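Omission of a single protein chain aside, the complex is shown with its protein chains in their original locations.
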Amino acid sequence: MIQSLCTVHNVEQVAENIFVLTFISPHIASVTKAGQFVNIRVAEGVEPLLRRPFSVCRTEGECVEIIFNVVGKGSSVLRKKQSGDLIDVLGPLGVPFSLFEDDFDTGVLVGGGLGVAPLPISTATLVARQKSVSTFIGSRSKRQLVKNHLVNVHVATDDGTEGLHGTAVDLLKKHSDEYRYRRPKIFACGPTKMLHAVAAFAIANSIPCEVSLEGPMACGFGICQGCPVELVGAERKYALMCKEGPTFDVRRIRI
Amino acid sequence: MIQSLCTVHNVEQVAENIFVLTFISPHIASVTKAGQFVNIRVAEGVEPLLRRPFSVCRTEGECVEIIFNVVGKGSSVLRKKQSGDLIDVLGPLGVPFSLFEDDFDTGVLVGGGLGVAPLPISTATLVARQKSVSTFIGSRSKRQLVKNHLVNVHVATDDGTEGLHGTAVDLLKKHSDEYRYRRPKIFACGPTKMLHAVAAFAIANSIPCEVSLEGPMACGFGICQGCPVELVGAERKYALMCKEGPTFDVRRIRI
Amino acid sequence: MYEGYESDMITTSVTLAGVQFKNRVLVASGTYGYGDDTIELVDVSKLGGIITKSLSMKPRDGNPPPRIVETAGGMLNSIGLANIGVHRFLTEKLPFLRTLDTAIIANIAASSIDEYCNVLDALEAEKGINGYEINVSCPNVKEGGLSFGTNPTMVEEITRRLRSRTKKLLSIKLTPNVTHISEFARAAESAGADALSVINTLIGMGVNIHTRKPMLSTVTGGLSGPAIKPVALAKVYEASKAVKIPVIGIGGIMNANDAIEFLMVGASAVQVGTANYIDPGAGIKIAEGIRVFCEAHNLSDVGDLVGSLDAKTEFSAISSWL
Partner (left out) sequence: MYEGYESDMITTSVTLAGVQFKNRVLVASGTYGYGDDTIELVDVSKLGGIITKSLSMKPRDGNPPPRIVETAGGMLNSIGLANIGVHRFLTEKLPFLRTLDTAIIANIAASSIDEYCNVLDALEAEKGINGYEINVSCPNVKEGGLSFGTNPTMVEEITRRLRSRTKKLLSIKLTPNVTHISEFARAAESAGADALSVINTLIGMGVNIHTRKPMLSTVTGGLSGPAIKPVALAKVYEASKAVKIPVIGIGGIMNANDAIEFLMVGASAVQVGTANYIDPGAGIKIAEGIRVFCEAHNLSDVGDLVGSLDAKTEFSAISSWL
């Protein structure tokens, strides 16, 4: 984890209201593992006051990519960054997906909406480790779909404009033959409702599963205690999302 | 006075840290009189929260020009406006210089620093009314000097890099022969210290004199009572700078 | 309530203590002058109501400059209740206000209980005023300048004395600069107030570190604007839980969403203050925004929002470990 002023390489629109921002950070690009995030101070002053956390989407050379949709104060400012602007980045933060373990042969990647964010970097890791990959992504419609840098992708849209008329979880269930007999492990990111369904499916089918959570954070690295995640039957009631997550084994937590 | 969303025509740097912003407003361009100001909401949100008042510097066709130096929150945002951006403008506001009266033949314009702001529009009015004009402007150095759209200009700089090594008031005194026997009236704008000196000179020499004041304002048109100007020997203690000013006859007020 | 609910059938009006407000958005005292400065800009008759600048018996010059300073997300003011006095108000301002199709509430400030009574009596004698809002954040000259509003006994006494002199809407405007605003809310209610206006400004200050002088001529002043919204919401929540009379929510309201927060925590109406300086039409836009929200949520009456907060936890201003 370092804090540094990074140069914005560029900001590019990749889908409706969805942007990829690339910044230069040799350190973050080289040490970040899939599932980790960076915490960005998008503006000086108080609007917004707090940093904004973003999953690292992909790294290439000295470049780090994040992907976001414009929903509020922080993302509106980020969207307008120009090549050469400096942003204050803290990272990499958090515990990555356990892609380096040997308890699986097939990485099953599930992303809902902007939950695709950590999937490209996860794909790169899995491919490099010669694991099989099955990818299931869902979005509201074809216009918000981002499939770049993914492999073996199945698509669902809420409005049926591309792929299955349904959700990423529907896809996951429908195509279970593709992975279920090949020592699968699910890595999922997306809205809470989706993660809930993925976790239920994984537990019911005894498939190991990790999810990447999202929630309000003030610091992103453990000094504010602002990001509790409820643990199941542990000696403690809460873990910290930023420091002990954002990725969690679904059996550990109450989503 | 109207409130309207105006299109920014362009922002141009005219001197060190000094910018001219031109926006389009047929109404404001046509009705504004020299000495009046506009109150601009430079950003949505809270940074900055309040509007920022700027003297109208010049109008041409449907265009209105303001001139400012980048000192804080508001001016930093304004400086980055691009052609086509919209800004919320309230104006024209305030009481203009009494350039239309017949109690003088020579308009003596005095500007210190960004106090030159209202002088171009004043010059245009005086020239159109076929008055003589003598202009005295001072700035810290040659690099901050803005002489555009002025006539018969005498220059002073604090560091002597152009014109007189001194202040606008020094110039005013030095060149008094140029105007003193030609029914002069002084119209001055600049830092309080300068206005103080101008007023003292004007009163001592029985030259009518109006100054344009600056100070904190919340609304700019009379609803907050936030901008008192102390009156001399009047039935009331204070006038409102925004509504009864920003231009005042120096004999009415305590600067 | 059904899907295709007609927008024009949404009830926006409300009657509080006999006064009908066409919508629940009023403009706050001291932030709209006497209602006559904005007529070139907006159709003020579309507001739920106008609260006048605080009126005292005699005209008040107000405090020396500087009176205003911007802060992070807010502003400090120290106007010193500059106003034209009740008599000039009646002759110079009221005739115009009478022509407006909106509720007119006169706000009263004073430095003694007698002065409060005298101002109210002067206003009672005239037609066109729908009610009174009492600014108790004023120094009590008898008690060495201690604010009336920080002493519940004083708040009760002022309310009782004024209540006996008028049948019109009487709202007591409470200061947030107290430990338990509920205590003051109950004091005003028990003495016969029809409503409470919550909150006035928070005490704050700023320093110009270059001159080492306070930013305001009076050292401290009143903080308003978005910065104080969270505090105002908590105070409105506390006050409205403590009393049965309606609470009018004030503090940092910039848009319809902010106003809806206040309604949900228990305010029956809201006042827009600082936002008027930035957008003199803010109140009207907010009233319209609330209506649109109700439409989108299939509510037939803006009143359905009032107190609709879904809070399982009891009021926890005090009991939560911060």
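Which chain is which? They are A, B and C, in the order written, and residues in each are numbered from 1.
Following the convention adopted for this analysis, a contact is a pair of C-beta atoms (placed from the backbone, for glycine too) under 8 Å apart; a residue touches a chain by one contact, two chains touch by 3 or more.
Note that the coordinates shown come from a computational prediction; the quantities given were computed from them, not determined experimentally.
Colleague: Which listed residue, C:Y116, C:Y237 or C:Y277, touches the chain dropped from view?
Modeller: Of the listed residues, the one touching the omitted chain is C:Y237.
Colleague: Which listed residue, C:R24, C:K229 or C:R291, touches the chain dropped from view?
Modeller: Checking each option in C:R24, C:K229 or C:R291, the one touching the absent chain turns out to be C:K229.
Colleague: Residue-wise, where is chain A in contact with the chain that is not depicted?
Modeller: Output for chain A: 1-3, 41, 46-51, 88, 90, 215-230, 236-238, 243.
Colleague: When the complex is taken as a whole, what residues of chain C touch the one chain not shown?
Modeller: These residues of chain C touch the chain that is not shown: 60, 63, 71-74, 76-81, 109, 137-139, 144-147, 150, 177-180, 200-207, 209, 211-214, 217-223, 225-231, 233-234, 237, 252, 257, 260-261, 264-265, 293, 308-311, 313-322.
Criterion: only the chains that are shown with their structure count from here on.
Colleague: Tell me which chain's centre, taken as the mean of its C-alpha atoms, is farthest from chain B.
Modeller: Most remote chain from chain B, centroid-wise, comes out as A.
Colleague: Based on Cα centres, what is the most central chain?
Modeller: Central chain is C.
Colleague: So, what's the distance in Å between the C-alpha centres of chain C and chain A?
Modeller: Here the centre of chain C sits 46 Å away from the centre of chain A.
Colleague: What whole-number Å value describes the gap between the mean CA coordinates of chain A and chain B?
Modeller: Chain centroid spacing, chain A to chain B, equals 54 Å.
Colleague: Can you list the residues of chain B that touch 2 or more other chains?
Modeller: Within chain B, residues 46 contact more than one other chain.
Colleague: Could you pull out the residues of chain C that touch at least 2 other chains?
Modeller: Where chain C meets two or more other chains at a single residue, that happens at 72-73.
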